[in-house]
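Only a single protein chain was left out; the remaining protein chains are all shown in position.
Here is chain A:
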Amino acid sequence: MSALIVQSLYKIFGSRADEAVRRLADGKPRAEALAGLPATAAVIDANFEVRPGEIFVVMGLSGSGKSTLIRMLNGLLQPTRGSVRVDGVELTTLKPAALRKLRREKVSMVFQHFALMPHRTVLENAGYALEVAGLPKAERRERAMDALRMVGLTEWADNLPHDLSGGMRQRVGLARALAAGTEILLMDEAFSALDPLIRREIQDQLLELQAELGKTIIFITHDLNEAMRLGDRIAVMRDGRIVQIGTAEEILTDPANDYVAQFVADVDRTRILTAASVMEKPQQVLDVNAGPRVAAKALRESQTSVVYVTGPMKRFLGTVTEDEVLRALREGRPHLDGYVSTERVRTVTADTSVADLFADCAESQHPVAVLDERDRLIGVIPRITLLSALAAATPDEPTQDQVELVGTKGEPA
């Protein structure tokens, strides 16, 4: 079951909302559809589901409606039309008291400018949700301390937020949301106000925490690199509409339209693309028990100078070159065993990012071998493939025929 389901969600500001929704329903751009109406559409026909335990990123520029969207997910804003279901509960028809209960128990939020209460200590801020829930003081303290421990701020517990740096303040904001113990975390541009270096650090921390806690996170950002780094899946918003939902690789390699393509044009694709998505099928793979004659024939037929050799259970052992095959033939050995070398080839795992492949490619005499988790050979990356993969994936050109795609971060939406 999905943790959160959003269906045909609209948010119209201004009057004559019904008319606005009717005009927008057939998919026309909002400027055109709403011409002459005293209304602005912030979110138009949003549909998506968020799976338990995933980081779902909503990405868009300012004015794309992403902040409005996230505020409808916990009822801070009332949708004009459509449905939001949190853990099976329809949120749009809840009475205020029931809505507050849902916020206390199911959904907490982290804010762009931290939104800490300046007159309360770090500990009191971290325990705010528990105070609202009416927990006794001792338990509040204990759980707030636990949350501060998770973000590494226990020694600042009795300071005021003012004493902390921006990055630390946002960790308090994160601790406050974690202390609430809700399954769903809404993060509204949570790291956007931080310096790039601090931002990276706190992103790492979030990913570490997430690996441990497995929360369902809806993360809003305008930063594509951040979206790609954090998101299991990404929804791209433009002018109030969600234009594409997919994994980072899907969006990068198969943008739904020109807008998304332009958006992803200047992303550092070497960090997103993985070895698995650029590798090729190895041309010559032989079992270690094959004889040198078989190897020689294989080399002749494929016009290459190297054979990749696998052992029992298809485990990768190394390579044998032309010269060694000839030597084995001369010495009259029945197997390639003894001639296999790992010196001329580097190995990487399937999820190695392309950025980390360059060194291996440079140092590896033969195409780099890509292994799966059981050391089986699943592909190779010749230098030329690596280069063309980078060059090919520019938005102006078709990408699909040049780069073989293998999704690794999740199934398509």
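Side notes on the structure shown:
We take it that contacts are C-beta pairs under 8 Å (C-beta built on N, C-alpha and C of every residue); 3 or more make two chains touch, one makes a residue touch a chain; residues count from 1.
Rule of thumb we're sticking to: contacts and distances are computed from a predicted model.
For the omitted chain of this complex, the UniProt record lists the protein as "Glycine betaine transport system permease protein n OpuAB", which is one of "Pyridine nucleotide-disulfide oxidoreductase", "Na(+)/H(+) antiporter subunit F", "Glycine betaine transport system permease protein n OpuAB" or "Lipoprotein". The residue from A:Asn74, A:Gln170, A:Thr310 or A:Thr385 that touches the chain not shown here is A:Asn74. In the complete complex, the hidden chain is touched by one of A:Leu61, A:Met117 or A:Leu213, namely A:Met117. When the missing chain is restored to the complex, the residue among A:Arg103, A:Arg199, A:Arg269 or A:Arg346 that touches it is A:Arg103. Summary of contacts with the chain left out: across A:Ala17, A:Leu37, A:Leu160 or A:Leu371, the touching residue is A:Leu160.
For the chain left out of this panel, the touching residue among A:Ala31, A:Leu61, A:Val132 or A:Leu387 is A:Val132. Remark: the residues of chain A touching the chain excluded from display are 71, 74, 76, 97, 100-105, 107-109, 111-113, 115-119, 128-129, 132-133, 160-162, 176, 180, 186.
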